[in-house]
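Accompanying notes for the structure given below.
Every protein chain but one is kept in place in this view of the complex.
Here is chain A:
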């Protein structure tokens, strides 16, 4: 076997691949949200990490104040944070239509700093634990590793949400509006489609995806105000590799980059933190529009 040849026990290899897949699931959901937003708003949403964090905090708040547990939070937290996203789009981002994209970047980046700064002030920078739901406690011994049920669930839930989003885009009327709106929003609006509303909803949906990832993360990483700012840098690299605004690109690249990271941990652990950026650099040189991006 290949693994024997390289002197690496299969447990280690498959174990890291699986861990990589779990990270990849987060990359996929987060970069998918960024892709949805980029399509209609033409901005890179630098608030994405902060909104992901808000999803996790909403999960905490729901159980603390309303006794609503994990399964309820899985639905309610994305709705709550998505609603906040709609307010942000209506109140702030809406005003940036027609000005340089740089302003959108600055605004969303500033927003992230404000949100994260406020939460650090309120809750400190240390993590708050959140228990995985009882139904998903324990795990299964796969032979090469012990797989906690909760982690298997994260991969499953992420893949389902990604596929559902892809189907929404490719197979529905709303999806046709979203694709057309990405290409030529003005013409779409001249045909009678309420593009400003479509844009608001797209932002809300992208934000809700970030919050959904935040709920999934709550039982894994401790919930803390800066949990998003570390993760989001990698996710931006994933978006660049996949191609700005490509739905399928975000999903495939997210999962693939997680696994490449896992593989690198096996063969060259020191490089695992940088391998995605290395891939990004190579992709930028060979295919500046990204693997799935349309070359203009």
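Just so it is clear, contacts are C-beta pairs under 8 Å (C-beta built on N, C-alpha and C of every residue); 3 or more make two chains touch, one makes a residue touch a chain; residues count from 1.
Everything that follows uses one rule, which is that contacts and distances are computed from a predicted model.
Enquirer: Looking at UniProt, which of "Cytochrome ubiquinol oxidase subunit I", "MoaD/ThiS family protein", "Branched-chain amino acid transport system ATP-binding protein" or "RNA polymerase sigma factor" names the chain we cannot see?
Expert: Checked against "Cytochrome ubiquinol oxidase subunit I", "MoaD/ThiS family protein", "Branched-chain amino acid transport system ATP-binding protein" or "RNA polymerase sigma factor": the hidden chain maps to "Branched-chain amino acid transport system ATP-binding protein".
Enquirer: Decide which residue listed in A:194, A:230 or A:274 touches the omitted chain of the complex.
Expert: Answer from the full complex: A:194 touches the omitted chain.
Enquirer: Looking at the whole complex, which of A:16, A:31, A:108 or A:182 touches the chain that is not displayed?
Expert: Final answer for the missing-chain contact: A:182.
Enquirer: For chain A, which positions touch the chain that isn't shown here?
Expert: 98, 173, 176-177, 179-180, 182-184, 186-196
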